[in-house]
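The structure appears right after this line, and notes come after that.
Apart from one protein chain that is not included, each protein chain of the complex appears where it belongs.
The block that comes next holds chain A.
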């Protein structure tokens, strides 16, 4: 390998230089650094990705593991303490870079080139396009050339390979002498071929294109970071920082003469051209270790330890330059940094530090004081802006970076990022590449208008990308408003490269995409020349794993196609349809489907038809058909109107000579059928024959795709046809049952499910023809191990059971409940559960019943894994569907339960208790009350359980038993049970609380008399604590329990407890207390509660008074009409509250008035209500949202209770008030009045005087209302 040689050479060179240096100075710093030992003993390089690496980690080391006396699961052993995990847990996660979560396929987006602008045929009209502009023809030509090149190269490779093989064969055959001339012959030939092809390839390369496109070669106007030297798709991410400067690359940059740069080319492009890093820095080595340069690294690092990321003085040089990166701890390296990137960076940083300009002080110190003069710089002097050129100007003095003495800090700011001028947001190191020029504080006036515009755009973009939300908002608005002024060219030249930035984060991408969206809207038809550019950066969003990114991508492309029009879109994307890169074709197909959904399918049909019938390349046909598939997936049932034409377009693909085309055609048909279901079978008529013929002739992937299509088409058919076609396909399916291919298995299962569930397929056929083979091939242990297979198999079997009935299916698998593999047993159990739950157990005969219970008991007892709710659910489902037939087995089941309740494992105990609550109802049906009583006692004994999960289940089981056998028959008797529950109420575990309060509430409701009142009071105190619970269900149950207890022992004591609780601080507690008071009042009649409650209002304490008011509010809400008896009693209290200074008093009183008014509407309490209304009305000018809301609602309540006319009369006084503030409020009330009862107002509107004079003649009166018969 030449790279390895290169490494060796560089290392050799370095060692020589170091030796030289060492001999020059008396003291070798190596010794200082490393101690006395010989340096050669050190390993100078550690291979980066070698198998030695594996042993670095002692946790992973085979030897270490073998020596260890005990072991644990690998996952635990591998779990190493990691610092950043804590941060993640705390929610301080660093924003994720998109690239970090992308797989290799998705990273191929970075290989794409933002293509140069294209000719806009619409804008130029009839004119012949300027030769300098890239037209559609140019692009197509380029594509064709690229294809040809690719094919030639492939042909060469193939030929070479064949040759080699042939040679090998010949060698083996042994005829050496005879073969020599022959071989030579062929060699010559092949050499000829090779050189000819190479020559051809050369002539077809891009930069040798005819002069039709001078200066606009593919390479210069495009400031992409991820440029690839040729069209061969390279693997992995590439950007300008991590790539070893290959000769090809250098040729690239040289290829564009500086003079040839068009004025339109952006500075970034210039930078690009001028960045032959490779010329200055010694070629970085791919395999170089990051360890071998430790001394050098330390030398170049900033002396301050733990410094914040340093930003080099010259902007734009080292985008990643941070001191933390200099320390060679692997954990500090950022994810995407490859060693070579790292090395390159370090080189650059070193050189940068060495070559920074000397300051005046330094020069003063160097030169003698006299004899020198400081000259003015010449007027024509312009400082070099592109940092790379600076690098080029001064070569490195020596190959090795040396140890720099810390004192030599020459006044540089290493750590503080240079302040961005003009209130610009902070720039991240990688932003310097794009925004670096903003840091040059030049005089704005000296710039050309063009440059000023660019600067402005850059500033705005930076604000959008990194700014605070307000900055971002204004910048976004400015960009939108001035979009046409800036022009499409300037905007997209800035935005699009940013989107290709490899370090982009999700949020940044979102913002930039948003910019594009807004700008698109404004630019409209001006975007035409840039359509392809935009697509290159937006298309990858369509296959992003993030749903929102996909939606965003769709939106942009849809807007783009609306702005640019169909013709432009097709012209832009047509060349990509048969691109050699599969990635490009895939994304293009998806983009096309979005275009179709945006502009309508009919518009795209002719084009699609042409593409799908392309004779030139199978890729074009493949992409065309894929577009149809994507359309179906994207727009779903909206394909129906065009279904026929879409099917016609792709149907010939089923017989295509290319296998990939056949596959995609079948998949597209499947997608179309799925989208169209349950309609549209007539559109598929033409493909039925080829599909069904195809399954006989194809194998492997194609067959799978065909089967999938059939699976989706059969459910659309009428019953007779479905039956016929199912039979046709079934023998193939049965043959494929045995296929070892996982993908095929899944498809076959799915197709079987689809066929079986279709109406026309009879049970008899399934039973005889499918079931035996199906069970033989699929019901095997291996299927239970893969999650997806498992689920698919269960679903398919359940579907079959729906057709053939319970007995057939259950009979076949019931024996497997005793299988030795637990996952398999679980799969059997889940299937049985679903089948029995769907269809009941009436089909199951006595023998099967016995087997079933036996098997279930076995499976239930043998389960060991944790996620075994399957067993529990299955048991419950079977027992419940068997009903009374379980009676003979109940003693055995209960025996098992009792045994397991005593088990050591908490999980087992919990399951046993849960099982009781599942089967309690059935036990009652079987009249096994004695048995249940027995279980009750057993459970009672286990109430001391310490695991809260188990305790919760035990309480649940007790509750289930109490529910079915009733309070009187319950053993242990309620009077013993309840005191045992009181302490459990203190438990803070949610599950325990919930089950316990349910049980206590049940007892309070049905069997309160079995328990002394003192015990209930004790429980009341405990219940107050439960009002603090987080779960709403618990609080609700608690509040209801208060009601039951109050009913049982009378409201007085409970009420006293509750009223006292109003004094507590916690709001939630008080609110729940008020609700409880209201419920007590409701259950025990309000008159038992109101006196004490109103008395409590006299306590001069805000919380208590508000609590009372709130209780009143809830109370009147609950008692509704009953309120008419109490309204006069509480009116004085409400009067007082509505006049209180405290806002909350008035608010709560207003809501009480509302409930009261709504409750007593039409019951003759108008006098009291009008009185209260007079107190409510002055509050209409409140501004606090809650208060004003309550007041408005009270007025609405009054509208209902008193009628709209009365409220209107209150309203009229302010509708035309001179003060606007007053009018606004009154009109608001008027409007809600109007919306609420418009018709009722007609009778109540005031009498308006007509205005009749010389200039106006307006009649405002309503004479009709004066009519009298």
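Brief remarks follow.
Here is the rule we go by: a residue touches a chain if its C-beta (ideal position, glycine included) is under 8 Å from a C-beta of that chain, and two chains touch if they have at least 3 such contacts; residues count from 1.
Simple rule for what comes next: contacts and distances are computed from a predicted model.
One chain of the assembly is not displayed; among "Cytoplasmic tRNA 2-thiolation protein 2", "Splicing factor subunit", "TBC1 domain family, member 22B" or "Proteasome subunit beta", its UniProt protein name is "Splicing factor subunit". Within chain A, the residues in touch with the undisplayed chain are 1183, 1185, 1188-1189, 1192, 1215-1216, 1220, 1223-1224, 1227-1228, 1230-1232, 1234-1235, 1238-1239, 1241-1242, 1245, 1248, 1251, 1255-1260, 1262, 1264-1265, 1267-1269.
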